[in-house]
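The structure follows.
Removed: one protein chain of the complex. Kept in place: all other protein chains.
Then we have chain A:
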Amino acid sequence: MTTIAPAPGRERVTESDRSPAQRAPERVDHSRERVRGLDRVWLLVFLAPFLLLYLGFTIWPLIATIYYSFFDWSGIGPIENFAGVDNYGSILADPLFWVSVVNTLIFALLTTVIKLPISLVAAILLTRKWLRGKRFFRTVFFAPLIIPVAMAGLIFTYLLNPSNGALNAILRDLGLVDEGFDVFANRWSALLVLVLVSIWQIFGQYMIYWMAALQNVPEELYEAAAIDGASEWKKLTRITLPIIKPVAVIITLLGLVNAMHVFGLVVTLTAGGPGTSTYVVSYFIYQNAFGRVPFDYGYASAAALLFSVIAFVLVSAQGLAVRRAQRLRKEYGV
């Protein structure tokens, strides 16, 4: 997805490289023109729908979240109970917040580490020319995406329930367990179930991302490699992976960030339980803001902000690490 974030000046650079004669300062940008006259009105009309919604539902909420986080506010009446950094103080001291953060990070890392490689393998396999039934298998792996994730959670609560769920029936038939065993009774097995169900549900989307990335690899390269007698493994490691690497970074980022939003699955599968041991941050925020009376918008906002900062640091650290690795590799020529 290399065109997602083209540097604003990228076309400019290539343009001027191509024709040095045109690099006059008054024509900085060849491809974008200035608007004149009536066109200015049209420009505003075109920008207005996005700008209005963007300011109202993204920019203002961001600012308001920061503002609310310094107040003690239940959502009723005016915001006047200035609390300073009290909300932050109590959140940092709230063990439930840290349980939520740790669970969210475990969940995000585990799902990403598992789903990305296997969806890549599936994508490579399902784009091979020799494979029969590609269309059928693509549909099979994509199918869970059409069930709302919260509903998928409900199906699995039944399939996994200890008294008459399918999992326990199979385990009993195989003679592995004698009596019902409850995967939701323990924090770690409950978290594992969240991870696995989430991978099951979202897998198809990442498979499609990878398939799109693979379509950008020119077929001629494979043909040339085949003439040189390269093995399938060599083709994969020397052609496919290097070419899709830039897209892979973006897919990884998307995977991590999307996983940090996990909400519906937690609500329907574990509701944060057993006890509060599988709380995730979005559930923590929801519970504080809307889940229990009295509502505490200030506290929820402070939690949201703190977590955004944590997530931002992690994501940019990952981005930096990738860039560093790429630079090192270039230096040593590996």
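By definition in this document, contacts are C-beta pairs under 8 Å (C-beta built on N, C-alpha and C of every residue); 3 or more make two chains touch, one makes a residue touch a chain; residues count from 1.
Just so we're on the same page, contacts and distances are computed from a predicted model.
This complex has a chain not shown, and the name its UniProt record holds, of "Menaquinol:cytochrome c reductase iron-sulfur subunit", "YdbS-like PH domain-containing protein", "ABC-2 type transport system ATP-binding protein" or "Carbohydrate ABC transporter permease", is "Carbohydrate ABC transporter permease". When the full complex is taken into account, the listed residue touching the unshown chain is A:209, out of A:70, A:184 or A:209.
Remark: the omitted chain is touched by one listed residue; of A:51, A:92, A:113 or A:224 this is A:51. The chain not displayed touches chain A at residues 1-6, 8, 11, 29-35, 38-39, 42-43, 45-47, 49-51, 53-54, 56-62, 64-65, 68, 75, 125, 128, 130-133, 135, 137-152, 154-156, 158-159, 164, 166-167, 169-170, 173, 200, 205, 208-209, 211-213, 215-216, 246-247, 253, 257, 260-261, 263-264, 267-268, 281-282, 285-286, 289-290, 297, 300-301, 304-305, 307-308, 311-312, 315.
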